[in-house]
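Only a single protein chain was left out; the remaining protein chains are all shown in position.
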Amino acid sequence: MAVAETELPLASRRRPRLSRHRVVGAAAPYALLVPTAAVIVAVLGYPLYLLIRLSFQKYGLFELVRHKGKSIGFGNYTTIFHDAQFWHVVARTVVFTAVNVGLTMILGTGIALLIARLGRFMRTLLTVGLVLVWATPVVVAVNIWRWMVDYEFGVANWTLTKLHVGDFQHHDWFVSNWSGLGVITAVIVWGAIPFVTITLYAGLAQVPQELVEAAQIDGARAWNVFREVTLPLLKPLLIILTSLSIIWDFQVFNQVWIMLGERPSQDYYLMSIYAFVQSFRINEYGLGSAIAVVMVALMMVATVVYVRQMVKTGEVR
Amino acid sequence: MSTVTPAAPVPVAPTTTRSSPFRRRRIMHRVALNGVALLVFVVMVFPVYWMVATAFKPGSEILDYTPHWIPSHPTLRNFTNAMHRPYFWTDAKNSLIIVAFVVLLSGIVAFLAALALSRFRFRGRSAFIVLIIGVQMVPLAALIIPLYITASRAHLVNTLTGVIFMYMAFVLPFSVWTLRGFMLGVPRELEEAAMVDGATRFGAFIRVMFPLVAPGLVATSIFAFIQAWNEFIIAYVFLHDSSKQTLTVWLASFTTLHGTDWGPLMAGATLTALPVVVFFVLVQRKIAFGLTAGAVRG
Partner (left out) sequence: MKARVIAAVLFAAVLAAAASTASGSVRSAKADSITVWLMGDAQSGWPTVVADATAAFKAKHPGVDVKVQYQTWGDHLTKFDATIAGGDTPDVIEFGNSETTKYMANGALRQLTASNFPNSKTWLAGLRSSCTYNGRTFCVPYYAGARAIVYRKDQYKAAGIRGTPRSVAQFLSDGKKLMKKYGKKDRNYSAWYFPGKNWYASMAFVYDYNGQIAVRKNGKWVGTLESKNAIKGLTVAKNVVGALSRASKTTDEAHPQQAIVFSKGHVGAFIGNGWEWPYALNKDLGNPALAPVMGAYPMPSHVRGRLMPEFLGGSDLAIPAQSKNVTLAADWIKAFTSTSAETGIAKVGNIPNTTILANVNKDNPQIAPFARAAAASWFVPTAPNWVNVENGDVLQNMLVQIYSGKKSVLAAAKSADKQINKILNG
């Protein structure tokens, strides 16, 4: 039963209104939720049902043309779990996500700390710069990076050679998938830092200054101040950002896809690419759907901490 | 949100001596910090600079073995080339329409839902929370065919309306959650005071809550803007008529079997990024404070 949080004093002359409020109040939260729930369910409800149903069917181009799939129970799932490539892709995606999230959070936090200590001019400059990065559309940004590491004409090769870091003329950044995924990681982390940094910077600005100063007077060094005072206060924020980053980075698709000219080789497959290729390139929509379901399950596991925290803090006080 | 003011003056270590080594150390500290900040700035902004610089370079300078850091013969040809490509203005208009509706509608709808989540206890609350978090985890690529089948039955294929609804569904979870955080930060007493003064419950929500969570609305608007503006695959698959497509689809047309026209593409990309940057810079100060005020609390 829904209960409105504020209870009006019984003795007020609004008693009749109060009882009307009670009745209205009961339905109020549901009424407020209806538009959101309606949009989400209307747009995603049936497709999600279809997705799950597809994952239990054999559904290739043949079935697509006839609009009718063949039910095969857990066949797709067993195929996936018995496919060695699938496990490689999972492992690669997990490692890739961990590296990206780790780098994003560490660098993002570091830059936020840096900004907090800057004078006004430099702070504005750096913030505006981060804003420019955040505002650049992903597709565009990937194309720029792709072109910066171009084999023939890329700026990266030229600069590294000129700086005598080594001979990078005609260096191919994508021959080895470690190097290639490294470049892709740089693109993703670069694009993700602004959101994390600006958010954390605002969080830092709310850390009570006297606590910091008190710790400093007690002789604590900067690192200890950070660890004892700042970090605990930022913890909820860090958890939120980390969990969001996990969800977003696990599903990375565009950066890999565009960077590799829409034809990534198999040692670049991440789970979302693998799902897409199965669905649309090999036209096994059933398999592609099963992979997507597995992805959601994996993400749920990875973010269970976040989800529990969110549900808990959803407690209305 | 406001910063916390100190409760009482705290004795502070002496910093105002004119003793040379101490002051010099502080200056060096400052110089080092600024140096690092400048380095970070250059590294982060360089790709964006490269995009804009390339947009002004003549074709021969773009693909060259020696990079041209500053365009030596800046030209507007790439921009005119891009803008004269078919459907530029139409696609820009469509993108703006879609984004305007998505931002506006999802703002309103999320606001209402956040009210429910922040001010009421009711059955099904946890389920709803899990729904909106879980929905963000489904990979889009796997949803394309199911979404298309659904949209087709609703006769919303090849319509801006259909695309707007789809974008809203993708954007709402994050918006609802963020706004809820803000609302939790607004003390209930304020609404109660408004109601004592004769406002209805709903009126109290609007009059009190709305201005106080404005920064949050700004934050979610920008998020919604960027998500809707950048999206490609849904726009490409669901919008068929050339007169209905968006700028991201338009950008994709710069690549043909002949390869990519880099100069015009960068010019087109700069043009595409412009509205986002403008919108963003105008409202940027409010975001961060908005985002965290709710979050730190909760």
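By letter and in written order, the chains are A and B; residue numbering begins at 1 in each of them.
Going forward, a contact is a pair of C-beta atoms (placed from the backbone, for glycine too) under 8 Å apart; a residue touches a chain by one contact, two chains touch by 3 or more.
Here the structure is a predicted model, which is why all the values come from computation and not from measurement.
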Only these shown chains touch the missing one, namely A, B
Touching the hidden chain, out of B:151, B:166, B:228 or B:271, is B:151
Given A:71, A:124 or A:266, the correct residue touching the omitted chain is A:266
Absent-chain interface residues of subunit B come out as 58-60, 62-65, 77, 81, 86, 144-145, 148-149, 151-152, 157, 233, 236-238, 240-242, 252-253, 255-263
Contacts from subunit A to the absent chain lie at residues 60-62, 64-67, 150-153, 169-170, 172, 174-175, 261-266, 277, 280-283
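As a working rule, only the chains that are shown with their structure count from here on.
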Separation of the C-alpha centres, subunit A versus subunit B, in whole Å, is 14
In the complex, the residues of subunit A that touch subunit B are 1-6, 8, 21, 24-25, 28-30, 32-33, 35-37, 39-40, 42-44, 46-48, 50-51, 54, 64, 111, 114-115, 117-119, 122, 125-141, 143-145, 147-148, 152-153, 155, 158-159, 190, 193-194, 198-203, 205-206, 208-210, 213-214, 216-217, 233-234, 236-237, 240, 247, 251, 253-254, 271-272, 275-276, 279-280, 285, 288-289, 291-292, 295-296, 299-300, 303, 306-307, 310-311, 313-314, 316
Residue positions on subunit B within touch of subunit A in the complex are 1, 3-4, 6-7, 10-13, 30, 33-34, 36-38, 40-41, 44-45, 47-48, 50-51, 63-67, 108-110, 112-113, 115-123, 125-126, 128-147, 149-150, 165-166, 168-169, 172-173, 176-177, 180, 188, 191-192, 195, 201, 226, 229-230, 232, 248, 251-252, 260, 262, 265-266, 269, 272-273, 276-277, 280-281, 284, 287-289, 291-293, 295-298
